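Every protein chain of the complex appears in place save one, which is left out.
Presenting chain A:
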């Protein structure tokens, strides 16, 4: 009874993870290929779907706790799914932000060729995918590797910002477009942070260890 319901919940959160992952991919592909329809799909179809699913997953978690009073790993799983659910919904909002800025940018000349941004997006999507995979496979090693890769995405964001600032200083007509590019990079960086959260959640589910706020670096996660 309980495990049947818990498995359904797991399937549902994985489905949500996959949907959110595809939203980021579409928003970046829409930017690169100047595909307006794809960007609108993220905003008008996918994002409302994630909102619905978020509410449904919340309810499933609350019902399971209320009806079965789970303990130990079962409890950790449900509580962490509740947190992941929140983070995934935030990621969907960020994919929407990216699509909105992309819609602005594809109608105008590019400030600069897109080189670092697609690489940053790829790394971010890999982190998100691995964090969800680590949940599916109950793999704390993979989860930890996600947490460690956050620095790579941070470095991309700093690099992109530096570059955009030089463009804005030399030609103020680029400012609005540059700010949209910066918004995309900032959202990608936040997505990577949330993927890290999911990685931390998976480690807590499997090992019961808290590795948040850099505790894994000092080996305090016991």
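The criterion applied here is as follows: contacts are C-beta pairs under 8 Å (C-beta built on N, C-alpha and C of every residue); 3 or more make two chains touch, one makes a residue touch a chain; residues count from 1.
Methods note: contacts and distances are computed from a predicted model.
The chain absent from the displayed complex carries the UniProt protein name "Phosphate transport system ATP-binding protein", chosen from "Aspartate carbamoyltransferase", "Acyl carrier protein", "Outer membrane protein beta-barrel domain-containing protein" or "Phosphate transport system ATP-binding protein". The residue touching the chain not shown here, chosen from A:45, A:62, A:115 or A:169, is A:62. Remark: the residues of chain A touching the chain excluded from display are 1-2, 59, 62-63, 66-69.
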